[in-house]
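Selected chains from the complex are presented in situ; the others are not included.
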């Protein structure tokens, strides 16, 4: 853990430098434009200063985002709707519920596909097709329909998360559950292990590397789903609502701070899975 | 009532047919027929439910209405397909997967990067399209370039994670063998680590196919020229021409499945040796 | 109290101040109503929501409402709090656009999601095609709901609302003198904006009708209160914005601008305005502009307002 | 060569193969692994299979165990099909490669079939301890497979097959990776076990002395397509001290096996 501090800081530092440079590059035209209209000419240092402090920049400088994040997290009560933490919490709950549902569904489908030939032959193509449906297009309809049958609140959002997150799990787990060597399966046959036993004692353990890789992707997808799901629920609360609202009012700094918050959330969630993975693999003697 | 009975009957019939098919020896046509039957079953059930419950077409149009629309708007659908899939999704997919692959190799090569870049990579993973799309439209303009950029961001992480995991898949003895040959880094990569990583890499590539499509379509919601599948879907929702919306969705599903199918086929060719492919 | 759900077309902002004020000041309660206000967003079609049973009454633009009617959603306008419209087109003078004569060859940002009908009608009357920039055509961009394309120089002209994007442009540092403004109303392509619509079948139920009468009465009371107490109205809007993203000064400005649009209306639909909207729409029926193809019937009623306001 | 029928006619055979054929389809043409193989194994027999590498010994064993479907002929086990026999857990199988599950400790690996067969926890512990002791791996119960040497892994896999008490043991070169001393020791233990329990054992080996020392019958096979070329009934008594291996009878049998093997090789 400690060993990764320096590398992470280095990479982050490098990205920050890149970010500042990009901010200058992207925001400079506007600075010149303004100056031209005001009939001034700008020195380079003036340009830099301007590009890093515009109110509605094309790309806000890191410190602007940092300040916004600081103001909307540390300086607001967690229960305030102006607090990013509050919104992150709203998104998090939908993400987690959706992730759990999606992972469950994904594993169930994978098991079905691996064990049932009918499902193997007929379902997989449709699972794939389902993922090509642009969720943003049907999300509102889903919400409308669910609303019509009386389901509202957290669940519709979580359903969209689930919809996005079950797919990586299916793909990974089908592969993982099929990864035991022929000899290992033969052994199970000689013991006349039931399907359930073969699953729990052989297929599932050997699918672990695939499972964790899929879970990481699913978690990220689930967060995206939660955010998408926040739009058609009326963009009421959550990071998605912040992103949208930011873009309606041209508040790039607000967009970026919501983005950063989403990214931090994702990094934490994926990090937790990584941690679980390490613990698990160690317990399984595989690290 | 009649339509609902029809839906139930269609479901039962389709399922029975597939169960029967699955008992037959596998041939290319039966592995093709099964999903088609499943799909037709779904469509029949859908038709029955829409008609049976008299669902308003602005909520959910019937498959027959969608089919009629596909027939009458073929030119429009093709133009949208070319704009979104051929220009936006494909180019983004190639760039995104390529970049993720290269970075995964770099990450694997330098433990420093592995420890530094991966956590930061997790970061990028969750940059939600909805957040990225407006910004990327702002940076790369309204045309397909910004859609490609969104796709790049979308497919990057799954590919990265899978490739990094895959590059660690070679087992100890296989690596020892390479050591005894004093094979350099590149040769080990080429002859051992990459082949061993292929099952994982293809996972990433397959997940990427559908993400690329979603990404390109959804990005068009945030600004686009007046052509493209995402554009059409969003404006048609606004105009309540839901049959066109579903026609586009149908094209998207078809394109996505074909894209995925092609990758799965390539995968079969490349990783024939993996237990999961050795039936 | 009777439950009632109102679906807005857009996110919580002062554009809907009247309803929030009515709720906050207890006007609905006085009428024995328990109103839930559902904010919308770009990908919410209120017409879908009402068909799906998610709302009793919706706020939408008349063009979209008539279009929905033709597609089998029998919407009826029961009240029209907005007398005039705030939709306009803004161009940067520096790009060389001075009048409609300069449009050929330009890139124009347009809002879709059912907001595109007046634009197509206007272009048709100017004899401009919308399939690309050339001697007699313009390039149309699907503009996101912000003023960025103009500020970033990606479009020569964009759609704005007087009460929202227009101010964003000004705030970005561009002065009114640097802008050319085309107001749809002034051009003769004005279409009625935020009206209240319900399903025709529902109106046959006297109890529902009565509920609507009380609702419209209270809502109009809210609007008039908002016009007179603008600061308070803005604060109420901020109070009700769950995203916490709205800023007071902007909402204050918006209340002011919206007040100008509601000022001329007591809630009753003006038949002349209705006729103009229909005529404009019918004047430009085309592939891109499939709003309506024939004269609608029964698309509005005075039954509610007559009872509510007298 | 026509399909002959080899086998003692002692009572009811436990395993009976009739005219067995097996052909693998590979990317470059079919491989005939078994051709016209017939053999009866009686109850309590200890049958060794010996033959050049690649002649089909493993394949034959796998047919008996219902791990491979013959393309011709029939196999019966206890009068049942191999599948029924497998379902009734009639045999234990030791694979040619150790094939331990990497995520389970040695103890966990041995316990695995016991868990599957639903044997009580206490009984499991007792059995694991007993078989670990038998293969001299006491003290390694908590280690993971990759922490063991090749021979130790092989012994662990033998222990796993011995742990559950099947009446038929199918063993594919179980002692290949062991040194002579351990091997002698395990040979003795296996004989004792066989004698005590009356198990029927089919045993693949490459060591002629081992085959002769252990078996009541030795089956010599020849390759491509795999056929049985000789079946030798051992004249040795059931009771076999290690030094029986220096007796003339023993050497005589060993000589006959070697000749059969050499004939099968042909090209060498």
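A, B, C and D are the chain letters, set down in written order, and residue numbers restart from 1 in every chain.
As a working rule, a contact is a pair of C-beta atoms (placed from the backbone, for glycine too) under 8 Å apart; a residue touches a chain by one contact, two chains touch by 3 or more.
Nothing here was measured: the structure is a model prediction, and the numbers come from that model.
Per chain type, the number of copies found in the complete complex of this structure file is summed up as A x1, B x1, C x1, D x2.
To be clear about the criterion, only the chains that are shown with their structure count from here on.
Chains A-B form the pair joined by the most contacting C-beta pairs. Distance from chain D peaks, on a Cα-centroid basis, for C.
Centre-to-centre separation of chain B and chain D, using mean CA positions: 49 Å. In this assembly, the C-alpha centroid of chain A lies 34 Å from the C-alpha centroid of chain C.
As a whole-number value, the distance joining the C-alpha centres of chain A and chain B reads 17 Å. Within chain C, the positions touching two or more other chains are listed as 42-43, 45, 48, 52, 144, 146, 148, 152. The set of chain D residues touching two or more other chains comprises 146. Annotation, chain-chain contacts: A-B, A-C, A-D, B-C (touch as defined at the top).
Chain C contributes residues 42-43, 45, 47-48, 51-52, 64, 67-68, 71-73, 112-116, 130, 139-144, 146, 148-149, 152, 154, 288, 290-291 to its touches with chain B in the complex.
On chain D, the positions that touch chain A within their shared complex are 62, 65-67, 86-89, 91-93, 95, 97, 99, 101-105, 112-113, 115-117, 144, 146, 164.
Contact residues of chain A toward chain B in the complex are 3-4, 6-12, 15, 26, 58-59, 116-118, 120-126, 128-138, 140-141, 144-145, 167-168, 171-172, 174-175, 178-182, 209-210, 213-214, 216-217, 220, 223-224, 227-228, 231, 239-240, 243-244, 247, 252, 255, 258-259, 262-267, 269-271, 274.
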